[in-house]
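This report concerns only the one structure given below.
Missing here: one protein chain of the complex. Every other protein chain is in place.
Moving on, here comes chain A:
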Amino acid sequence: MAGAIIENMSTKKLCIVGGILLIFQVIAFLVGGLIAPSPTTAVAYTSVKCIDVRKNHHKTKWLTPWGPNYCEKIKDFDEAVSRQIEANDIVFAVHIPLPNKEMSPWFQFMLFIMQLDIAFKMDNDLKENAEITLDVSLAYRDDMFDDWEEIAHAIELRKLKCTFGSPKTLESEGRHYDCDFLPFMEIGSVAHKYYLINIRLPVNERKGINVGIGEIKDIRLVGIHQNGGFTKVWFAMKTFLTPSILIIMVWYWRRITLMTRAPVLLEKVIFALGISMTFINIPVEWFSIGFDWTWMLLFGDIRQGIFYAMLLSFWIIFCGEHMMDQNERNHLSGYWKQVGPIAVGSFCLFIFDMCERGVQLKNPFYSIWTTEVGTELAMAFIIVAGICLCLYFLFLCFMVFQVFRNISGKQSSLPAMSKARRLHYEGLIFRFKFLMLITLACAAMTVIFFIVSQVTEGHWKWGDITIQVNSAFFTGIYGMWNLYVFALMFLYAPSHKNYGEDQSNGDLGVNSGEELQLTTTITHVDGPTEVYKLARKEAQE
């Protein structure tokens, strides 16, 4: 991999390339900040208390809070008591979306969280560790006057985590508990226009179901979905980025195959990074507009996971291959210690994701966090993944430290070396430092923007211009890592130019042989090994 384009490029050209990349970077930020709306919207829904007036509940009947055939409502539960309506006949109904609106496939996903308004009553106190049992069902229709079609039905348990701010005396009766919100539902595609959620709270005293859950006043839901405008901008970006990365990938691989030698590990890793980037880029989400593919959310997670794993592996291998010590690596097996944690960590997260979003494909109301065992399992996976990540970063930091130590060692002995070898080392050092610099810059940008988007409100107003910070963060960072991969493949592709073009009168003892050697492997050539390797090379040939 010696003699990459970056080493042979003049500073002027390098600046031009850098400038062009910077322009694209700024464009990526502006696209998100100025064109796109905020990435997601949260809509608050208050459930309407409907009465299921039928005598027996053989078939599920859908109760609609408003619109045609709306249900018979009650205002509060005092009314239910006076009218002698049983708990099992009360259905909390939520129509999604609100009147005069419709959902669209561009929303990509919907997730709902549930908030319970529980009032304190002296004779109906909320028990410690109370659990609420919900009989939930979800239906859809595409026309206001169609019948509802069932999507899912489940009986779910949720733990109530509530605190009460004031003393539990007669005086504070009627005040509300402060309850944590509960995960309610997640679906990975929004293929229909209208959705309906019906929630029942069945009471069974003998089995202790829904006993001691306090006086529930209201059930509120908050629905979160991606904004259509953001989806469009995102798709456009993906559609534009896919061919750009694909083209540079083809160009890069052609360069490598044009060379006489077999590709070295680092070149393969860079290519693999390109592949994983393209895998993220390919806008298969376009299909979600036409098809009801609920697994898109899970698929997106997997694609991102693969890319992150690839990127982390690349950094390790890049450091290793620039170590400039005696070890012959050039094999993935030589990095098992460092790549191992990445593999274990991403596998853990994959299993966790399958347990959460994978099961949600079958039952959208499922959440791993609702059960004791599930929570422990999930925490275990996340902790293992966290430990792996820490381990990885320790290794990485140690390797970077080693490289720098070797660099400083080499730099002192540089003047004494032969020109080819000196150029080789200078090339290695420059390449390493350059990548180190842009990687750190990219990582810092990511972290800074992440923090900024977390602490600020969704948008900044600048006179008439509104900048959507969160959208800018997403498009900007996404664009940035694409440019990173692009630049990597472009600048670290093997160069056609040789060191020795104007070096024929150099003081090299070995010339073409060493050059061949230097371009074949970036591992260390020092003293006797050099001769030995040369001999081996000849023997192989």
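Heads up, the rule we're going with is that a contact is a pair of C-beta atoms (placed from the backbone, for glycine too) under 8 Å apart; a residue touches a chain by one contact, two chains touch by 3 or more; residues count from 1.
Assume contacts and distances are computed from a predicted model.
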The chain that is not shown, which UniProt protein name from "Autophagy-related protein 101", "Proteasome subunit beta", "Protein Wnt" or "Chaperone" does it carry? "Protein Wnt"
Checked against the full complex, the residue among A:Val222, A:Ala236 or A:Ile282 that touches the missing chain is A:Val222
Looking at the full complex, which residue from A:Leu22, A:Val53 or A:Leu98 touches the chain that isn't shown here? A:Leu98
Contacts of chain A with the missing chain: which residues? 37-48, 65-66, 72-75, 77, 79-81, 84-87, 90, 95, 97-102, 104, 106, 111, 113, 115, 117, 121, 123-124, 174-176, 181, 201, 203, 205, 210-211, 213-216, 220, 222, 224, 227-230, 300-301, 304-305, 349, 352-353, 356, 450, 454, 458
